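Note that this complex is displayed minus one protein chain, with the remaining chains in position.
Let's look at subunit A:
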Amino acid sequence: MASTTRCLASLARFSLSTPARPTVASTIPKFLVPSVAAPFVRHAGAGGMRKKPTKKKKTYKTFRSYDQSDVEQYSLCDAMRYLRAYEVGIPPTIAKYELAVKLKTSKSGPVVRNRIRLPFPVKTDTRIGVICPEEMAAEAQQLGAVAVGEERLFEAIRAGNIRFNKLICHVDSQDALKKANLGRILGPKGLMPNTKTKTITNDLKATVQELIGADEYRERNGVVRMAVGQLGFTPEMLSDNVKSFMSSLKYDIAQIDDSYTKALDEVVLSSTNGPGFSLDGSYAPTDSAITPEHLHSTM
């Protein structure tokens, strides 16, 4: 097109300068000349910069829930076996088992929120030291104590190496504690075990649990997440914790008004450094060579 116009224009110049000579241009009918045949006329409102209809983003009222048929699910002991392998060599009071419970729920409306005292506490900002005879040291460590023992603990305290913020003493070690003369160090810190404050005890388990407070959980973005155990826990301990947490959660869901939909969707167990395993609610390991007792070993 452009070439013809240019051509015609030059021819027109020719015709102006030399009118006597016949031109080729005159042989072309007028309607074939583009500028004449289709004059560029702008009509208001037609064509031009009309706005394209923008695609409207679909909004959902509920959090997305996926088809669970593709999910590989694991029993508690299987998941624990993998997670213990992932966390090998990490101090077991530092690494935690975490549970994420996905809910089928709307984005608005009430959320699940509560506090729970787990059968085996997880929290470690209360760090407990236990003065007890050496034969109980392992048990105390299993309960979550960061410093245990008798003479070695006294040595550590004298050296100023105090890594706990609560100190309890077993009745059997009471005399040793008195002989150790630690009142001047522990007294001002409020750490000195005392029968009045119930920090001298013969039931380590009950006292440790009492000292460690309740944990809070709440629903965020349709998922309730909570730490449910330390890596040093046995499968039985973890199972107890998971069960009590789940029953508490189910109770909370039942408390919510029926006009709001809220139901369990998926339960995923993971650990501080490990992957997440969707749990199927069973306990026993699938590998026949492994029993839950195999997962008791020190981490």
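A few comments on the model shown:
By definition in this document, a residue touches a chain if its C-beta (ideal position, glycine included) is under 8 Å from a C-beta of that chain, and two chains touch if they have at least 3 such contacts; residues count from 1.
The rule we apply is simple: contacts and distances are computed from a predicted model.
Of "ubiquitinyl hydrolase 1", "CI-B8 domain-containing protein", "EKC/KEOPS complex subunit BUD32" or "LAFE_0D01816g1_1", only "CI-B8 domain-containing protein" is the UniProt protein name of the chain excluded from the display. When you scan A:Met246, A:Ala284 or A:Met299 for touch with the missing chain, the hit is A:Met299.
Listed for subunit A, the residues touching the missing chain in the whole complex are 66-68, 70-72, 81-82, 84-86, 88-94, 100, 102, 137-138, 141, 223, 232, 266, 268, 275-277, 290, 293-299.
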